[in-house]
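The other protein chains are all here in position, but one chain of the complex has been omitted.
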Amino acid sequence: MPTAARNLVSIDDLSLAEMRGLFHWARKFSGDLRAWSDTCRGLISASLFYEPSTRTRLSFESAMLRLGGGVLTAAEMASSSATKGESLADTVRVVGGGYADLIVLRHASEGAARLASMYAPVPVVNAGDGSHEHPTQTLCDLYTLWIERGRIEGVNVVLSGDLRYSRTVHSFVCALARFGANIVLVPHPGFELPPYVLQRLREEFGVEPVRADASRLGDLAKESDVAYLTPQKPHQLSLFTDTKGLRVDRVDALYMTRPQTERYRDDEAAARYVQLGREEMSVESLRDAVVMHPLPRRDEISSDIDSDPRSIYFKQSARGVPIRMALLAFLLGRIDLGVEADVVESRLYEVQVGDNPCPNPTCISRTEARHVTPTFKLAARMPVRAHCGYCSQEIPASFVGCSTSRNFHEPDSSAIRKIRPDHLVFFQDEVQARALGFERATRAQRSTTTP
Amino acid sequence: MPTAARNLVSIDDLSLAEMRGLFHWARKFSGDLRAWSDTCRGLISASLFYEPSTRTRLSFESAMLRLGGGVLTAAEMASSSATKGESLADTVRVVGGGYADLIVLRHASEGAARLASMYAPVPVVNAGDGSHEHPTQTLCDLYTLWIERGRIEGVNVVLSGDLRYSRTVHSFVCALARFGANIVLVPHPGFELPPYVLQRLREEFGVEPVRADASRLGDLAKESDVAYLTPQKPHQLSLFTDTKGLRVDRVDALYMTRPQTERYRDDEAAARYVQLGREEMSVESLRDAVVMHPLPRRDEISSDIDSDPRSIYFKQSARGVPIRMALLAFLLGRIDLGVEADVVESRLYEVQVGDNPCPNPTCISRTEARHVTPTFKLAARMPVRAHCGYCSQEIPASFVGCSTSRNFHEPDSSAIRKIRPDHLVFFQDEVQARALGFERATRAQRSTTTP
Partner (left out) sequence: MPTAARNLVSIDDLSLAEMRGLFHWARKFSGDLRAWSDTCRGLISASLFYEPSTRTRLSFESAMLRLGGGVLTAAEMASSSATKGESLADTVRVVGGGYADLIVLRHASEGAARLASMYAPVPVVNAGDGSHEHPTQTLCDLYTLWIERGRIEGVNVVLSGDLRYSRTVHSFVCALARFGANIVLVPHPGFELPPYVLQRLREEFGVEPVRADASRLGDLAKESDVAYLTPQKPHQLSLFTDTKGLRVDRVDALYMTRPQTERYRDDEAAARYVQLGREEMSVESLRDAVVMHPLPRRDEISSDIDSDPRSIYFKQSARGVPIRMALLAFLLGRIDLGVEADVVESRLYEVQVGDNPCPNPTCISRTEARHVTPTFKLAARMPVRAHCGYCSQEIPASFVGCSTSRNFHEPDSSAIRKIRPDHLVFFQDEVQARALGFERATRAQRSTTTP
């Protein structure tokens, strides 16, 4: 029972024009944060935090209070016995039914915000769902870049540190590609951007990574295999690979990420993690670069450079308030972005046959299996590829069937094109397909000869 | 030191006329929940929750915010060391002294809200005291019935599921009887309404349970001993016991309760717990019945019927906000119900002699024994019966004495009538009476002859 309310589950739920509209409002709000206390008077947001995240919660609550709205706080939904085994779908129907006019949800399971948005009668904002999405952080990062550089298109952004496990970076890099920024990847060795993110960058935004010459980046890149991504084709690789190398004034923003220390097998690797200090910032290429960080930082940015005017991470954090003010006021219908809604959400199809095909054990479709109808969305039709409708992980499929004909095919069979999307069934292997009463398609005779 | 402020410790603290006045205000508020933010401007409610109950807390806090008031939250009073061994009486005197204008109290000990109401300089609302009372849930249930059916008098309400351990049902059934509703009990086998509730229904509201023909209720009642209670005398049992049986259009509301799963000795009993789904709802008798549930539900209501227009449990939950708005605004003196206060609270008497006679180990008079003066109220004079002034449990008394004459009597002795209520002393047995220096009354010579 999807609702008509606009939500922010993924940064993809907003069009570029809408984001630019939010940036303009955020800048207006930041002129005097204290002057907008009539904007959402009489309205209430509820912070439903199934895992604690004080910083994110306070930023949302500050935004709502600055708009003159009220705030309901449930900071520890999971640890309290308050839920009494209630499903998330029921909880958001209750809280969204009269209690609050908007729900800010933080949850440990990927896809939780998507599920909530399907049941809540009010807008749902994803404040982090497991390792999946944290769209308002991305919105804040984009807004900061837009404020600092006046635009995002064509801006050169260096992403440094742990690019593998940082949810923040995955959302940010896709959004940068969507806006047409140039992206330089300087990963901590062994912590490169995962293949599925690169695949998405290639498929959706047409960008390809190319090895880059990072000699002008100094110690920042000394151990890394630096890659460069640009949305234009042909790639403007001359910027990096011509004999003159990377120009001194080329880095507009340096985005640092913290080491996910719990991921390191040995302390040695952590010890070699990049530490940005006065020396690293002294290279010519970073002369005009602003230094960004989603915070909290640990040692990857030395307090030596806190007073450096290029260090804007505390400003970036502070901008989380006006950009969230803009988002909340927009979702609550109190401001107009002046643009038509033009984002088409991926259509979700219910899984018709067999068990939940999502392979992710912490997906909400698994952690609340009793209450959730598994869904999928189509990522590609030839060969057919599908993602879980909640957590977006790819559904592994050795064979694909049709729920009406009860035939199954190999994923690259042209016969699949004729199957209606809502009739698609995904099988891990032939045994599973046959156990569910499916037969190999007769036109695929070549396969049936296998013993 | 009782205070003059009106409180809501028990649903009995409100007269029928006052409740109807609250219903009218709640309906007015629900026209646009966002339009009342000046009603309690400048006022503050404090949520003192000694055990977590996020749903109840958020409902109260939403109501206060919608009225334009402020909210102080202490969501985990018990687990925090904040109280530093302070008595509840002191805590509510502090919080009610300038911090807040009204206290919403949730506590694990029965009678806690009564105690708080005796010391707080501001109104106290009971948001649940152990297994004792949860009056605003009852108010919300009655309001929902009133909205859905236009009245409560004469409405046919089926109560189904665990009627034994559900605090909610105990309060609701008494309030229904008080309003003159017809009540059909369809308990899960082994989980019938407890005798003391039936006794109260009989003594206070003159209703008697009679076995009913529930053949028209379908699977809902297949295993249950269905009983029918009606406030009118003679009982309108013809409705159920005549040969035509229960009329198809007779059930106005079906109130489901969840299984208190921790109470079941075996999983089998829990597995047979009623599950309301499409099939159960298809019987003719339920054609116009609204389905109510205090939530959270587990499996006793299938999500199959969530979109059935008769399923109003989420609406019921949402109505918790306007009815609590009405209650808070009333207790804070910001709205007028247009009726005279006509409820006489049971008078409480201090226990003069001996230990606290309350038999309930989780009563606030026992859990805070150092700080609480035991009290009792009289339930009946012949034979004399008394209840704990806090938790309402009956005080076991084999003998009853007079604190001035130091004589004691059997509970049905006519001599007791002459004892002033505040001089009554309750003894578990003769040994206890004699140990406290009491003598058997001389006029009861027939008893003294026993060896």
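By written order: A and B. Residues from 1 in each chain.
Rule of thumb we're sticking to: a residue touches a chain if its C-beta (ideal position, glycine included) is under 8 Å from a C-beta of that chain, and two chains touch if they have at least 3 such contacts.
Please read all numbers here as calculations on a predicted model, not as lab measurements.
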Report summary line: Of A:S307, A:S414 or A:T442, the residue that touches the missing chain is A:S307
Query raised in the report: Where the complex has a chain not shown, which of A:S15, A:S62, A:T373 or A:Q393 is the residue touching it?
Result: A:S62
Report task. Pick out the residues on subunit A that sit against the missing chain. Result -> 30, 33-37, 52-55, 58-59, 61-62, 65-66, 71, 73, 75-76, 295-298, 303, 306-307, 314-315, 317-322
Requested in this report: Considering the whole complex rather than only what is displayed, give the residues of subunit B touching the chain that is not shown.
Outcome: 1, 41-44, 46, 70-75, 77, 80-86, 89-91, 93-95, 97-101, 371
